[in-house]
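A single protein chain has been omitted from the complex, and every remaining protein chain is retained in its original position.
Every chain is named by a letter (A, B and C) in the order it is written, and numbering of its residues begins at 1.
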Amino acid sequence: MSMLRTVNLKKYFKIGKNRFLHAVDGVNVEIDAGSTLGVVGESGCGKSTMGRLVMGLLPATSGEIFYDGVDILRCTKAELAERRRKMQIIFQDPYSSLNPRMSVFELISEPLVMNRACANKKEQLARVIELMEIVGLAGRFINSYPHEMDGGRRQRIGVARAIALRPEFIVCDEPVSALDVSIQAQILNLLMDMQDEMKLTYMFITHDLSVVKHISDEIMVMYLGQCVERARSKELFKNPLHPYTQALLSAIPQPVLGKLRHDKLLRGEVTDPIDPEPGCRFAKRCNVMKPECIEHDIALQDVGSGHFVACVLCGG
Amino acid sequence: MARYVFKRVLMLVPMLLIVIFIVSFIMNLTPSDPGTLILGERATKDAIQELNDRLGYNDPFFIRYVRYVSRALRGDLGNSWKNGAPVIQEIVRRFPATLTLAVGAIVIGLTIGMTLGILSAVKQYSALDVAGTAFAMALASFPGFWIGMMLIILFALKLRWLPSFGVGSMKHYILPWFTTSCSFGASMLRMTRTSMLESIRMDYIRTARAKGQTEKLVILRHALRNALLPVVTILGMSFGGLLGGTVTIETVFSIPGVGSLVIEAIRMKDVPVVVGATVTLATCFTLLMLVVDILYAFIDPRIRARYIRH
Amino acid sequence: MGTATMADIDLKKIDLKKKLKKKGHSQEIWRRFKKNRTAMVGMFIFVFILLVMIFADAIVSYDTAVTQKISNRFIPPGSAGHLFGTDNFGRDILARIVHGSRNSLLMGIGAVVIGIVIGGLLGSIAGFYGGGIDSFIVRTMDTVMCIPLMLLVLSIVAALGASLVNVLIAMMIANVPHYIRIVRAAVLSVAGQDYIEAARACGTPNFLIILKHVIPNAIGPIIVQATMAVGTMIIHAAGISFLGMGIQPPTPEWGAMLNEAKNYMVDYPYTVIFPGLSIGLTALSLNLMGDGLRDALDPKLRD
Partner (left out) sequence: MLKKTLDKNTVPVLDVRNLEAVYQMDEGVVRAVNDVSFTIAEGETMGLVGETGAGKTTTAFSILRLLPERTGRIPRGEIFYKGENLLKKTPDEMRIIRGSCISMIFQDPMTALNPILTVGDQILESLEIHNIENKTKKELESRVDELMTLVGISPARKNEYPHQFSGGMKQRIVIAIALACEPLLLIADEPTTALDVTIQAQVLVLMEELKGRLGTSMIMISHDLGVVAKTCDSVAIMYAGEIVEYGTAKDIFEGKVHHPYTLGLFQAIPRLDEDTLRLRPINGLMPDPSDLPSGCKFHPRCVDCMDECRDGKPYPYNQNGHRILCNLLQREKRV
């Protein structure tokens, strides 16, 4: 059974008189317990908004979010608080997501204290030390402040905060984008180990396809607030069907000698989805656009074995 | 753009209503009435009462407020309780001195303050920078009216180079100008320096240097223009402030400006003059801030684009 | 994973260290502040002035400052017993400056502290919640700020009557918009930070977010502005007294001293020099401290 499911989730930001930015526009996701859904896309595709909607940090414009079968947008406050403990988030920037005035102890304690997770100070301290050990932070840092630490260690604090309440589900919002490659690998390994040990479910948001391939079971590709393709990780990389996914894949330079391929180069750039017209949002940049692409919205279709695509070229 | 300006001018109306309300309300609390002021202390209570009734002073505050506003909208700020002269006329008579003082001080402060500010920023940590900022801070710390007194003692009384008070000729204005420009020039220097230091660190300065641009043009063409926004803000606010805020300096140099008019009126409890002059000054201030906002648009195309969109 | 016993052992070690812990940030700021020579000079001057104010009665009796003795008129500075000379009523200028410090500092500090509390409350509400409340507060304050400050203060004093407390109230009311603006800007710069969202994500309620995250991070620039504002307020208070609308003679106050002395400055310039120097030095020391504090709080601004 799926742990998290969204139905037609929408988030519109009002940006002027009767002008709306369709940041997330009717996205359906489904994440099985213990698995990782990778959400990829370029800046402005709504992937971070997606994470915040799921976490309840932003109110959704419409749609439903089911967590363990319960619609968390419509349940009681007490129920909501209960669910919230099971859902946590790791932020992108370890520099700005930690309060510079708080020590490591205070930072990791915050979720414990706020949710009265520990009976007394002693238990709290023991739990903080335990958490630090899990995320690989040496005990001597307990009284340090974020500015005294490097990016990798700071991100470990962020991870410790996220797992403090023993959550089941974690939104990872670009957790390694701000880190150097050697440190990035350390954090990715940590996240994967934790998933194995604690049976965590991840929603992993990133712009980096190599990272998402490495960590995800299933991948959703977003473009201008919509999901254009969704498939098992292996399947997506072996058989990308949507022209955008194909372009994205061919645009990533691999560390092997050779030249970048000119033929799959995308034209133009991403625009803002402000009151978009009907039709495929990718149509304007698509190399294989057909007239029907801009006639009506293209729905996500199952093309077999859990591979979904929103493209007229791969209709069922 | 024109629409933006029009909208801003329209917004002046509610703003002035509030200003009139605040000032009238405060003045309403002062123990004063027109009857006593016009007829003098020795007049009979009845006569005073009768005059107050006739002038509508005994009506509730709100009614008097509405009446005042409706007259003010027609350009009538009432008459002075003290000498019966129209308030507008009083203000017009006093305004030139204030304006001369303010404009002169602005020119001096702007030239010296900005030049030193730019130099300090370009040569950060140099002797000039340290001395300049220290001097600016000292100037800003001493009360203007006291600096004025010191200048009088030195230049008027000891050296006898300049007249010490009055407004007979432009020469009379030299000491007041320098006195007034002290704190303004100091804040100008500090703001220019801070703003320049910030813009000098921007990436586009590096781009300009990498192009091979000369240092002089890097500073003037790239750094300075980008550093102007906060400087213009301070300029506008200070100018507006100087129109009404030089009361103490006007007192020291016996300059018959609008500030002095208000202070005299406050002393005499001459309510219409206080309200009228304050409202006029507030209007000037707001208009100046509008000019600042329009200047923004000239300096920064991003702001221009925002104005046009609205 | 750590066992309970292991944590127990660590507990003692860390409890010891915890006593040292809290200092972290303020210690760091103090370390940087200490390195700034001009700021330290400012602090020493200010501490000196504070001490003078506190021990004024021990230094010279209040009577010396207010008792008129015409036979002692205009004794020049440097004379025995009258280091700064005497004024037109034969009162010792030094004594008047020493006792005047109370009124001047009291007005300056009082107006700022009360103003910051009120302005801080409204400013943080505006900055943190935004939306309608924010634009209402900002609009209103912008309007009030159009009225020339000095004239607003003077008319409030005229309405309330000239006295120390009333001048203080007038300055406070007139400056609240200014403080709101400062606090709002500081709060806004913090409210947009990711750690506010991070705190929300781990279930911290709004009032605790303000208390634990917003205030500690926004307080720095506010303290800097407040320090400098005290200096400005002292100058303003002196100006009001100078115009004869503040503290009334014979109460010693620096601005009032200047008001009394201005008629004699032609022949006895020292009667205006010393009170003015006191005002300037106090304001300067506060400005130096504020400046140093700003650099210490935000080392990025340097270099």
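The criterion applied here is as follows: a residue touches a chain if its C-beta (ideal position, glycine included) is under 8 Å from a C-beta of that chain, and two chains touch if they have at least 3 such contacts.
As the structure is a prediction and not an experimental result, all values here were calculated from the model.
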| item | value |
| --- | --- |
| Contact partner of the left-out chain, one of B:K7, B:R54, B:K158 or B:R209 | B:R209 |
| Identified contact with the non-displayed chain, of B:I88, B:V103 or B:I299 | B:I299 |
| Hidden-chain contact residue, picked from the options A:A117, A:M192, A:M289 or A:C314 | A:M192 |
| Absent chain, residues of subunit B that touch it | 124-125, 202-204, 206-214, 221-222, 225-226, 299-302, 305 |
| Positions on subunit A contacted by the hidden chain, ascending | 42-43, 150, 152, 180-186, 188-189, 192, 207, 209-211, 213-215, 237, 247-260, 262, 265-266, 269-270 |
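Here is the rule we use: only the chains that are shown with their structure count from here on.
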| item | value |
| --- | --- |
| Per-chain CA centroid nearest to the all-protein CA mean | C |
| Greatest separation from subunit A - chain, by CA centre | B |
| Centroid spacing, where centroids are CA-atom means, of subunit A and subunit C in whole angstrom | 48 |
| Distance between chain centroids, defined by C-alpha means - subunit B, subunit C (Å) | 24 |
| Geometric centre distance via CA averages, subunit B-subunit A, whole Å | 54 |
| Residues of subunit B defined as touching subunit C within the complex | 15, 18-19, 22-23, 26-30, 134, 137-138, 140-143, 145-146, 149-150, 152-153, 157, 197, 240-241, 243-245, 247-248, 251-252, 259, 262-263, 266-267, 269, 274, 277-278, 281-282, 285-286, 289 |
| In the complex, subunit C residues that touch subunit B | 38, 140, 142-144, 146-152, 154-156, 158-160, 231, 235, 238-239, 242-243, 245, 255, 258, 262, 265-266, 269, 272-273, 276, 279-281, 283-284, 286-288, 291, 301 |
| Touching residues (chain side subunit C, partner subunit A) in the complex | 1-2, 4, 6-8, 10-11, 14, 17-18, 20-21, 24-25, 193-195, 197-205, 208, 212-213, 216-217 |
